[in-house]
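Below: one structure in structure tokens.
A single protein chain has been omitted from the complex, and every remaining protein chain is retained in its original position.
When the chains are written out, they are named A and B in that same order, and each has its own residue count from 1.
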Amino acid sequence: MRTSWLIAIFVVLLAAIPTALFSGYHLFQMTMVVVYGVAILGLAMLTGINGQISLGHGAFYAIGAYTTAILMNSWDVPYWLTLPISAVVCAGVGFLVGLPALRLGGLYLALTTFALAVAIPQILKHKLFEDWTGGVQGLVIDKPDAPFGLPFNTDQWLYLFTLGVAVVLYILAINLTQGRIGRAMRAVRDHAVAAEAMGINLAMLKTRTFAVSAMYTGVAGSLGAIAVAFVAPDSFSVFLSITFFVGLVAGGAASIGGTIVGAVFIEFVPNLADKVSKAAPGAVYGVILIAMMFLMPQGAGGFLYGLWRRMVRLGGK
Amino acid sequence: MTALLEVKGLHAAYGETKVLHGLDFAVQQGGVTALLGANGAGKTTTLRALCGMVGTQGEINLGGKRIEGMATEDIVRLGVAHVPDGRGTFMELTVEENMRLGAYTRPAREATADFEKMFGYFPRLKERFRQQAGTLSGGEQQMLAISRALLLRPRLLLLDEPSFGLAPLIVREIFDIMRRIRDEEGVSILLVEQNASLALAFAEDAYLLETGRIVIAGKASDISKDEGIRRSYLGY
Partner (left out) sequence: MEGFIHQIISGIATGGIYASVALALVMIYQATHHVNFAQGEMATFSTYIALTLINFGLPYWVAFVGSFAISFVVGVIIERLLMRPVANAPVLTSVGVFVGLLLIVNSVTGWFFDYTIKQFPSPFPDKALFGGFVSGHELGSTAVTLVVLLSVYLFFRHTRLGLAMRAAAFNPVSSRLVGVRVGWMLALGWGLAAAIGSVAGCMVAPVVFLDPNMMSGILLYAFAGALLGGIDSPLGAVLGGFMVGVIENLGGAYVVGTELKLTLALVIIITVLTLKPSGLMGRKVYSRV
């Protein structure tokens, strides 16, 4: 069986089963897994495939979330229309951030994006923007109903909508990263000088990758805002950026499929760990992060991807 | 004469790449042994192997004690001083600090007396004592590297291509000083050199290395007189 058929079946099952069987909170969790998957996918393209380390992707997630919230609250823009607008805004911001990032190598970029992540909540709380952002209290958004009278409740519709958008984004990402541009991105990651010598325009590639990456995580933020129906500055602390980084590593930094593993990880582990102790989620993340770095540089996602490829090869025979 | 250093069946590899394939050689007590060969023959690797900087198999005997597998810092404390290729100067530190580091393993009072001795061999170091080492010329850095090694009061001195990148006049000056050192200090020397004629004039014994194997071994004077060997292997 061809891989694309397997994936298509997988997506249909992913759409049908949770919608039919889960409800309320569990369906919401599935929605968030999809949201986080897209967010981590953005980070995977930038850090895993293109080699630019970002510890600040929570900032783009926040910008996407707030763009959607502000558009819906202040200007009554329908939720689905906020997505393309948010995509453009985040791509623009990503491009602007990508410009100074050109001059920064691995460690310095990590540092700067870390600083961005730490500073973002303060900016979001600032009085200047309070009228739009709702200041410290944030903004509440209405959850959307299923359109055209389709027989789904709000949670179900949210899940299917998010899944649909995510599928499109994933397909685009796979096409991008498996084609010429993807090879160029990897070449720049592995040996920038050689890549440049072969004619790749380093600056354009890196800033555009930043833009695309920011766009993905930003759209994820928008989807997340719609799902949660609420945005507030303290939801977007540096811990969010670190969480995305953990999800990236858990999935195997350069693996597209791994982003789903990472998303599942960061959605469910804190819930489980919280039962042990309030401090546990952070500790679990930290231990996993360090263990991954020592033992499985390819991440759990990379390991599973290896299994997947073996399965596909067997299935193709 | 007894051998200070005896090496049997030395193999060395960088990761998967094998570089030395079973070397046997020795350095006599108080003598000078030359290790010759072209680029890539494995001369530098041999010195690194003796210092524990490379993974090795085989026997390395220093004064009767087996030192293969020991850490570099411990081998150094047994009296082995290595002047690496490229001099290994601490560029950001001053000449004084470089020399203090050379005497790191020795008690402080010995160091001050030894400094004077080094100035006797290399007066220029006294002039540049407080200067940053990175600003010294190539020849001066070589002198500094040699004194750093001698301040250890070594039994065995390993010299990796001391003539490299230096003008012939400076090279001669350094080799003359090394003759003095050999006579006055009684230290045994293993000299790696691409400049074969220079090395053969200085050493008593010589070995020729080719792609990780010793192809010729003997007295330096015999080798330098043998025109056949000189033409085929040493290029002069």
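As a convention for this text, a contact is a pair of C-beta atoms (placed from the backbone, for glycine too) under 8 Å apart; a residue touches a chain by one contact, two chains touch by 3 or more.
What you are looking at is a predicted structure, and each value in this text was computed from that prediction instead of being measured.
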item	value
Of A:L104, A:L176 or A:L202, the residue in touch with the unshown chain	A:L104
Selected residue (touches chain absent from view) among A:S23, A:Q137, A:Q178 or A:S277	A:S277
Residues in subunit A touching the chain absent from view	47, 51, 53, 55, 100, 103-108, 110-112, 114-116, 118-119, 122-123, 125-127, 193, 238, 242, 245-246, 249, 253, 277-283, 285-290, 292-294, 297
Residues in subunit B touching the chain absent from view	51, 53, 72-73, 76-77, 81-82, 84, 88-93, 97, 100-102, 104-105, 108, 148, 152
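Rule of thumb we're sticking to: only the chains that are shown with their structure count from here on.
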item	value
Separation of mean Cα positions, subunit B and subunit A [Å, integer]	57
